[in-house]
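Heads up, one of the protein chains got dropped from this complex, but the rest are sitting where they should.
Let's turn to chain A:
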Amino acid sequence: MCMRFLCFPQRVVKVLELAGGVMEELASPSGPKKEFVNSHCREFMQSMKDIQVTLREEIKSACEYRPFEKCDYNARIANEICFQKLEYVLTQLDDLKQTADRYISFD
């Protein structure tokens, strides 16, 4: 499965969870724990930066490479024909092998 594809939205989910955690910590009746809040906020900022970098790369590559733009399926048909040729050659080779085996068994 395409793990790279899933990573990105999961990061967004993680960011949301961090934000929720920070808010809850701030709302705690005994007062927020400073290290907790700090670490979470740091992680939040780092994730946002990563997400932004990823998005920028994806957008750039999407702009540069457009699959199937101005192209057609010609090469695909050529490949299908080659595939048929390969199948045919394989049957020929199998026949050859059978013939050769028959001769060997005679000895």
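Here is the rule we go by: a contact is a pair of C-beta atoms (placed from the backbone, for glycine too) under 8 Å apart; a residue touches a chain by one contact, two chains touch by 3 or more; residues count from 1.
The rule is simple: contacts and distances are computed from a predicted model.
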Candidate names "Nuclear cap binding protein subunit 1", "Glutathione S-transferase omega", "Mediator of RNA polymerase II transcription subunit 17" or "Cardiotrophin-like cytokine factor 1"; UniProt protein name, chain not shown: "Mediator of RNA polymerase II transcription subunit 17"
For review purposes, identify every residue of chain A that touches the missing chain, sorted by number. 1-2, 5-6, 9-10, 12-14, 16-17, 19-27, 29, 67-68, 72-74, 76-78, 80-81, 84-85, 87-88, 91
